Every structure is written in C-alpha cells, then in structure tokens.
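A quick write-up on the structure given underneath.
Removed from the display is one protein chain of the complex; every other protein chain stays in position.
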C-alpha cells in the first residue's frame, strides 16, 4: 500500500495534466488524497488478510476520492477484497479470479465498454494477460505491460464515457487519465511482488 | 466649438492614458462625450452671443461629463458665459475678466490651490498671461503657452486634490489629465482666433 | 494562480468554517463527513431534499440550504463529486419520515456516488428517490456520451422542489414535479476566460484575447466551439438558438429566464445579456413570466454566463414564488 500511495503521489501532477486536457483536472489530486487516506486507515487497524486490506482500502477510496474514480476504484478493490477474503496465500488463480470480479464490478457500475476511453481499457487487457500467464510473478509483469499498452491505445480514441465524452472529436489524441492511473497501479503491484 | 470638440476627440486616448496612470481612466472619454453633447445642443438652438454659447456649452458639459471635470469645466464656462453675456464684441479686457471669473468659479467649487496638481495649475498661469498681454490675439497665444508650462509643471507634483491625491507620493512623475485638457482647450482657442 | 485561500488542501475545511461562522444560526455544519444541514432538520413529515456536488459552484448548493429549498448539501473537493458517506449522513440528518429526494447533476462521478449513497441509505430503511438533471444542450449526441450535463436548471429545480416539499407534498409528487422541471428546462453556457482549480494551478483551457468558448460546462471543460468575440447580442443568439430549438420552445409559451454568471463576470454585463435574452424571447413569442439574474451556479472565477429557459406551468410558478430563506436565494420571508 505504501508503494501504491507513493506511486500516486509521484504521478499526481501527470494525472492532473492529463485530466486537465480532457476532463476537469482533478484525477491526480483525487487519487493522491484517496491513497493517503487509505494509508491512514490501514495504520489504524490490524488487518486479517489481503482481502481485509483491500476492503479497508476500498472503503477509504470510496469515502475520500469522490468524482468518477472514487466509486470505480472503490468497487474494483471491494470486489477483489471480497474474492480474496479469508485467503491466506494468494496464487495466480485466486488473484486472477479476484481481478475478474473487480473489473466486472467496475463495468457494472460505470457501464463502460472497451474502447470507450476509460480505465476499463487498461483493466481488461490486464485481466487477459493474467489469464494467459504461467505464474503470479510473470502474470503481474504481463498485466502491467498489457495495462500500459491499453493505456497508450486510449490515445486515438473518442471518449464515450465520463467527462471526456463531452469533448467528442476533441477528446482524440489525449491519453485517458483513469487508464493511466490503472497502469501505474498495475506497475506498482508487479514491482512489489518482484522485490 | 467644433474645434474644441475635435481637439477633445483627437486627444481622447491620451487623456485616458494620463487618467489611467493616476486616476480612473475616464477623463478623455468624459470630455469627448461632453463636447459631442455640447455640439448637439448648439446645433439645436440659435445663440444670441458668445455668452449664450458658453452657457449652453456649460449646461451640456454639466449634464453629460460627470466626474470631477463636468462640474469644474461647467462652472468655468458658466461663469465666463455670464461675464460675456450681451457682449457683442469680445476684446482682451472682457475676455480676461471672463476668464478670471471662470477660474474663480473653479476654485470656489473645487477648493484647489496652485500646485495641488489639478487643472487650476493650467488655468491660473493662463489668466496671468492674459493679464500681461498687449492684445487679444497674443493674449490667447500666451495663455496657451502658459497653460502648457503649467501642465508640464504638474509632472513632479504630489496631488492633493481629486482622485490622484489617493496615490500620495506615487502621483509624482505623472502629468495631470485635467491640466492637459485645459491646455488643449487654450491651444484650440488661440488657433481659432488666429485663423 | 492567485486566490484568497490558505492552501488548496485546507480550502474546503476553511470555507466550511466560514460558513459555520457566518450562518451558525441557520445551519449545522458537519466536517467529517462534510455536509451542511438546516438547523431545524429533520423537519417531521416533510420530504427532505439533499443535493451536493463538487465545490467551486457557489452559492450552489450550500447557499441554497434553508426553509423553502434544500435541507442539506454535500460539498466535494473543488470540481469533484462528494462521496457516498457524506450523502448517507446528510440523508439521515434530514429524514423526517416522509422520504428523501436526492438532486443529482448528471456527471458520471456524481451519479455513481449518489447511487452508492442511495443503496446505503435504503439499507438503513430510509425511502430515497433521485432526480438527475441534464439540461445542457451544448452536449450533442447524448447517446454516445455520458449524457447531457446538469447545469442551470438545477438551481431552479431546487427552488421549485423545495417549495413543494415545504408544502408537505409527498415524495412521489416532489420527485415527479422535479423531473418535470428538468424535462422542461434547457441551458447553455459560454466563457470569456477559463478558470483555475486551486489543486492544478493551471487554466482549464487557453483562449486568446479575442476568443470566446461557446458551450462550456461548469467545470472548466472546453465547449462546443470557439470563435472571435462578438457583441452581447450575438453571444445571446448563440446560446438562445440551440436552447429554443431543442425543447422546442414555441410561441405562446410562458417561461422562466435565468441569466447566470460564471463567477467572474460583472453583474452589469449580466443585465446587458438579460436585455438581449428578453429581446430574443419576445421575437419568438415567449413570455418571460419569471426571471433570475446573477451568479448562482458558478465555475470559480470564470468569466462568462449561461442561459436557462424553463417552460412554466402553474404549479411551477406557485412553488417558484413560495417563500425561501437561504443565503443564496431569499424572498417571501
């Protein structure tokens, strides 16, 4: 978690810039605020397992991020947390299943389809990478690379969900901020396991 | 009158710039609006003599210039008009007497002393020039030159009356807009008689 | 960026403290979770009205809390939807047994957060309805977007629904009336300058010295198109034409006309705009029966304005005219 928070703090400005271009300029600040709040909450309470940790983080994000990203990342982690609850050892299979639950939750809440230029365009490729991976370690690496490709692939798209959709054609040639924060989170997850 | 109006229209921007530096930036617009209104009023009515013309112009200025300049120039011309009333032929003596009345009116209304950085600093030197002059023609020329010197002499002064006085020391090194418009009016008067 | 704030991080807390210091006689202020609620809440037997949204649009919504309008408002960070826990707490604080209406502007974040809050609050046993405003005709092709944004009609709806709730109408009645107001209202906005959020410190878009942006939202989002600035009459035409064509408004309609400042535009300019709006309305045979002119749903210090037209019926007029006593709108009391 400390690393996730550090990653969001590090990329705060970049996410703000991306969101200023096609949104309202708050994505970086929102994610940074949420992650700091999550750290605080985690510090305050002992956590039973990975599932409990994720659920605490999810609740912290939901009650502090706001905007579109709050409910979406909140839902992602809440669903993942529920799937991992009581699991002592997280292997590729359980992790992939949890990620699948999470992405389904995001799509249920936000109704975004692939290529709508949202975080879903990074979340789904990551899921597919996990599904094809031989083990957890390379799964996380592949997921991060897939999320990065997904993120870059949002650049030419016309947004059809979220605030960027108001821009129509003018949303082209900009990278989606939500897909970008998803990539940074996947990347941090991969680095964390590796170290 | 047409020439006075033309002179104010021509110098409108300059007076606005001077008033922006130490006032509120409206002196040029105010004078221009007033002169146009005066022309309108003069066109509408036959005038008996110079006195009647000046009084009509004074009333037009009073009811259209506003700000400090409206009542002051209005008073100047109203007093001059009263002094010239019924006079068919204006000679140096009557003109000087009228100008004296006008300047006294301005000082009574605005309570400005010499070196307060106001139009009085151009009006008074012009009066003194008239008092020393051999004839009307050179009197008007000398008055214009004296007003110009008076105007330039306002530059180093600290304003003690009007809006510029709020600036205290910061009003130094700026030429007073009201003294400037007075100079242009004196200059126009001299040119008009000469032609 | 120059603003009268201490730090961007403390902005919301400092502003809420100012609201409490100024209006402690009429409001209770909660800081965590953040919401403002009228001092006499919950009013037994009255439908509670809760709204909320990102900050930076003041006086909306906090300035509209009080008898005859909202019961509570949840402020988010600047331009960021508030969170479900705020809405849940506010909803509980105003529940007088007759149910609670959530008034939500149609933005992905606001809708999702209010959805989650409604789920939570229903689980607590409170009857909750939501009405979503989406009056911004600048958003075209709403099928392929997140839908039209909720803008100016939100203010008008909060007033009219507030009147109906104060009149002890049922939750269903108030919600139905609120939806009718939204369905009959249309808005469009424009900007002369962008705004700067305290967190980013940068303008939301760039305009040159002679350009205006037509069709902007209230979050510094760029608009439909930009063009060289024209006279007020032309700008009014640019906003009124899409509004009138969209509903459509037609000759003989009675309307409420709302000329709203985006925050940085002098009131005298809004009256000049209103004059042009009145001329255009009259040319289309519309009768302006009620009007509202001023800064009510703003976008920080953005210069510009929006126009909202609402096709009126008798019930709307009655509740628009009903007494209201809030810092932002006040009459009849």
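Observations
The chains carry the letters A, B and C, assigned in the order they are written, with residues numbered from 1 in each.
The working rule: a contact is a pair of C-beta atoms (placed from the backbone, for glycine too) under 8 Å apart; a residue touches a chain by one contact, two chains touch by 3 or more.
Being a predicted model, the structure only gives us computed values, none of them experimental.
Counted over the whole complex, the shown chains touched by the missing one are B, C. For the options B:51, B:70, B:125 or B:139, the residue in contact with the chain missing from this view is B:70.
On the side of chain B, touch with the chain left out of the figure occurs at residues 16-17, 20, 23-26, 29-30, 33, 62-72, 109-110, 159-163, 165-168, 170. Think of the hidden chain as still there; on chain C it touches residues 1-7, 11, 14-15, 17-19, 21-22, 55-56, 58-59, 63, 192-193, 209-210, 212, 229, 231-233, 235, 263-275, 278, 288, 291, 293, 295, 298, 300-301, 303-305, 325, 327, 330-333.
Everything that follows uses one rule, which is that only the chains that are shown with their structure count from here on.
Chain contacts here follow an irregular pattern that is not a line, a ring, a star or a complete set.
Mean C-alpha positions place chain B and chain C at a centre distance of 53 Å.
Averaged C-alpha coordinates put the centre of chain A at 74 Å from the centre of chain B. Separating the CA-averaged centres of chain A and chain C is a span of 31 Å.
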